[in-house]
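What follows is a single structure, and I will ask about it in a moment.
A single protein chain has been omitted from the complex, and every remaining protein chain is retained in its original position.
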Amino acid sequence: MGDSFGEAFRVTNWGESHGPSLGCVISGCPPLLSLDAALDIQPDLNRRKPGQSKITSARKEDDIAVIESGVYRGKTTGTAIAIRIANEDQRPNDYAQIADVPRPNHADFTYEARYGIRDPAGGGRSSNRCFAPNVAAGAVAKKLLRERHGIEIVAFVHQVKDITGNVNLDTVTQHAVEENIVRCPDQEAAERMITLIETTKKSGDSLGGIVTCVIRNVPPGIGEPLYDKLDADLAKAMIYIGAAKGIDFGLGFDGITMTGSEYNDLFKVENAQVQTTTNHSGGIQGGISNGMPIYFRVAFKPTATILRPQQSVNLRTHEPEILQPKGRHDPCVLPRAVPNIEAMAALVLADHSIRKYGNAAVCIPAEYLRPQL
Amino acid sequence: MGDSFGEAFRVTNWGESHGPSLGCVISGCPPLLSLDAALDIQPDLNRRKPGQSKITSARKEDDIAVIESGVYRGKTTGTAIAIRIANEDQRPNDYAQIADVPRPNHADFTYEARYGIRDPAGGGRSSNRCFAPNVAAGAVAKKLLRERHGIEIVAFVHQVKDITGNVNLDTVTQHAVEENIVRCPDQEAAERMITLIETTKKSGDSLGGIVTCVIRNVPPGIGEPLYDKLDADLAKAMIYIGAAKGIDFGLGFDGITMTGSEYNDLFKVENAQVQTTTNHSGGIQGGISNGMPIYFRVAFKPTATILRPQQSVNLRTHEPEILQPKGRHDPCVLPRAVPNIEAMAALVLADHSIRKYGNAAVCIPAEYLRPQL
Amino acid sequence: MGDSFGEAFRVTNWGESHGPSLGCVISGCPPLLSLDAALDIQPDLNRRKPGQSKITSARKEDDIAVIESGVYRGKTTGTAIAIRIANEDQRPNDYAQIADVPRPNHADFTYEARYGIRDPAGGGRSSNRCFAPNVAAGAVAKKLLRERHGIEIVAFVHQVKDITGNVNLDTVTQHAVEENIVRCPDQEAAERMITLIETTKKSGDSLGGIVTCVIRNVPPGIGEPLYDKLDADLAKAMIYIGAAKGIDFGLGFDGITMTGSEYNDLFKVENAQVQTTTNHSGGIQGGISNGMPIYFRVAFKPTATILRPQQSVNLRTHEPEILQPKGRHDPCVLPRAVPNIEAMAALVLADHSIRKYGNAAVCIPAEYLRPQL
Partner (left out) sequence: MGDSFGEAFRVTNWGESHGPSLGCVISGCPPLLSLDAALDIQPDLNRRKPGQSKITSARKEDDIAVIESGVYRGKTTGTAIAIRIANEDQRPNDYAQIADVPRPNHADFTYEARYGIRDPAGGGRSSNRCFAPNVAAGAVAKKLLRERHGIEIVAFVHQVKDITGNVNLDTVTQHAVEENIVRCPDQEAAERMITLIETTKKSGDSLGGIVTCVIRNVPPGIGEPLYDKLDADLAKAMIYIGAAKGIDFGLGFDGITMTGSEYNDLFKVENAQVQTTTNHSGGIQGGISNGMPIYFRVAFKPTATILRPQQSVNLRTHEPEILQPKGRHDPCVLPRAVPNIEAMAALVLADHSIRKYGNAAVCIPAEYLRPQL
């Protein structure tokens, strides 16, 4: 039904852009994980909230996460964790026109076709705002992964329109990513990106680009074969993000012109561990992690909302109508997509870890964790 | 657990490359669909079977589908449809070396890490051969979609290494695709692709490329919002295919350098239907179909199996070992991936159609089908 | 993970007895169902809330349901409906002793064994209070079933200890059930039940009994065969209710001494419909409804909480300890279990209806609904 994600670590999401609240219920989280809303969840929500810089939407939302259940005296109880984010900045009346006239490349028309009804305020259920609860859930998953396996997830803006950052995947840190407002750890490229976004914003237009994500310290042997491959689940999780139109793993689309003898990642033993000399395939083989860093790119189309008149039709009368958008928008969603991507990656990995190792405890005896090689 | 795909139209898959049989159980198919193994399922299995042409693996498998349950006097009963494909060409002893020494870019090492055991013969469960049951299930889904909605799915080889076909997405037909053995409907490009594949095969190397898929006549309003977006489910389904490393929808990675005002698909009314003047986003908005053709590309890395010596390590001794592959392989998996992609696309669409309209009947009263616009 | 119920109409539940809130997210509800919290949900919550009469717990909880998402201008949108019930009467300090000393026949010990941690206040997640969100969700399901199929669900207290009401299953109405505080529509038996409960309450002890439920107007052909039989799902739903220890359908345990020739329900045609002359099997055959009324009984053990000293052990020291319960309790849970049972029955039926007919619309064209006989 589209409101839940994951099998063994499952997130169920509720809310609309201008409803009373948004939130999520996390099911399957192991007990005894220390969890504090302000320390563990709020920082990621702050990274995705609107109004955080001059290049994001001016909408003001503090997005304060409140834990409603599942935590007792600072520790998870193993039962449903509900996190609620109250909506403060409701302006339902900004959206009168689009109730009848769908915005191009938004979900207005398709929701109407699916359901025969939709909440037009801010896109209702199709708003990117519905991602806030996922970021909250992802923060819980991140903490679990860090404590259970030492896993680290870093996403960053790699390309905006035709400006590409030069970034070393092996060494990039979240600290470096957060050093500028566009979240590109190549400072020089970041500056050009920011200028471009500002110019585009002024012209009422919008931009797309690429976010890259790298995941380190995933032990070999995480993932399911066949239908629930780790990369297949990551792909689903990423394409679910608003405006994401493509994903590739390892060399991805750039690797198709290589031959097998150039592409294949050969094996070696280093530090008593089986590793590969290259990592063209991005850390996953046959849907299961091989212990090398996992990395992938996500392509974003330019933001659908632009502040220019656009041709549309009235859904009731079928007459053409010019849509003149108002209000606040992100000229480029990528800086705010970074925490979204990290969150979704964390949810997928937490799910796969728990499928394999269960949810009896956060930390697992080494004897049980060791791949049986 | 990785063996089932879909919620409302669910396929559960079994089998290994050299086991007694492979097969699937389809659950949720509406009753009273005419279904004949030879007429409806076998043609697609023949399109994916090895040994079909000079550019595919020489392995001989007739892949005969037998319906074991769920069909009574030529019609589906609404209960579990099992399809079984007996393995004829078992050569388990071809695979002695790789029991201990994993092949680069195969799943040998990762299965070992996941399970501590694996069936090495032909890659066991990680073999592309495990896709045959999906193609059988996909053939059932295709027929359902055709009868219920008139949906048509056409995939084709778009690029091999750096040779790209020039193909019109609006008009390409399966008939044109099947006119040559590489399944590229641009006859001139196809000939160059075939020559390249033959040359590469002789040199013991392998190739990757791109398969494009277009889906027509999907009514607007198919898909789920949020986590089970139609494109997200398609992405998962495609990345699950062996050697697939990327997917993009509509303009995908090529659209990131456009601005929103260039990219957005504006609305018009044509034939009393709301349509878009362009289709840059590929027929899906907010995870739900908009009635325009759905199209996407899938990137394939070069086949992992190459007939050249490669560096590996012995998993028991951790000593380096040179792997000298023998046997039969596909120098380029793309021609045989075409039916795989069509099958997976059909499974996703059947699942979403049944989620919305149920499985009470194959054909749905027009009154119920009509989007409530 | 235990927090979600249903596949096509799915409820995800959160909350603890003394946490900030309890609530649920309903996924899969068809769009365009009129829904008003006060009119449609609150009445059932009022029927289950504590403090409603002299024979229920004195805990004061108004249990006000607030719809947080999924309803736009009084109609469901087809997307996640969140319902939240804020906790008003939190007394976490009443429960100091049981943090270490588990109460007999409560879940204190088993939660500790499952999770190594638990919220002791009011039983935390194991509290019957966690049923309030289900009753809210069940009210939505009831309304859907009424509008879609005309289904009517009536549960009532049939037996308390050894006092059995004399009730006609064919004619009993919810109106009759609500005429007294014990919810037994046999007024004479009800008075004796009330007296017994009051006497037992004074002595600090507790009582069990039987609730019977009848469901009318279920069309023939609702249910799934094999694993998800309608009766199997109802059984699961009922045993999930706190203190429920048994369930039987139709004649159930009383039918085992009959022979097949006495028990079998023979067919007849009446009002152009295939019916049965008797209904010993309670409206379900092979897991699928046959159009006759569905009825079943649920057995409840006496309430675990009693206001008498009981032997327990300290979980930290393993020393014996006498537990002296304090506070408020229900001497007999049955009157308040009545809305719980109706709610769970509604959830199961809504789920099965949507699996068959989808969630495109609340009301389905007659052509699609008609069993294909």
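Lettered A, B and C in written order, each chain numbered from 1.
In the analysis below, contacts are C-beta pairs under 8 Å (C-beta built on N, C-alpha and C of every residue); 3 or more make two chains touch, one makes a residue touch a chain.
These figures come from a predicted structure and were not determined experimentally.
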Option touching the unshown chain, where C:Thr212, C:Asn290 or C:Asn340 are the choices: C:Asn290
From C:Gly165, C:Gly250, C:Pro339 or C:Gly358, residue that would touch the chain that is not displayed: C:Gly250
Residue ranges of chain C at the interface with the undisplayed chain: 1-5, 13, 102, 104-107, 109-117, 125-126, 130, 159, 161-162, 200, 205-210, 219-229, 231-240, 242, 245-253, 255-269, 272, 274, 276-277, 280-282, 284-291, 299-306, 308, 310-313, 315, 318, 320, 355-356, 371-373
Sites on chain B contacted by the missing partner chain, in the whole complex: 1-4, 8, 10, 12-16, 19-23, 25, 27-28, 31-32, 66, 68-70, 72, 75-82, 84, 114-119, 124-125, 359, 361
Interface with the undisplayed chain - residues on chain A: 7-8, 32, 79-80, 225-226, 354-361, 364-365, 367-368, 372
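Methods note: only the chains that are shown with their structure count from here on.
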Angular offset of chain A relative to chain C [C-alpha, multiple of 5 degrees]: 180
Chain located farthest away, centre of chain C as origin (C-alpha): B
Cα-centroid distance, chain B relative to chain C, in whole angstrom: 44
Chain centre separation (chain A, chain B; CA means) in Å: 26
Interface hub residues of chain C, defined as touching at least two other chains: 8, 32, 79-80, 359, 361
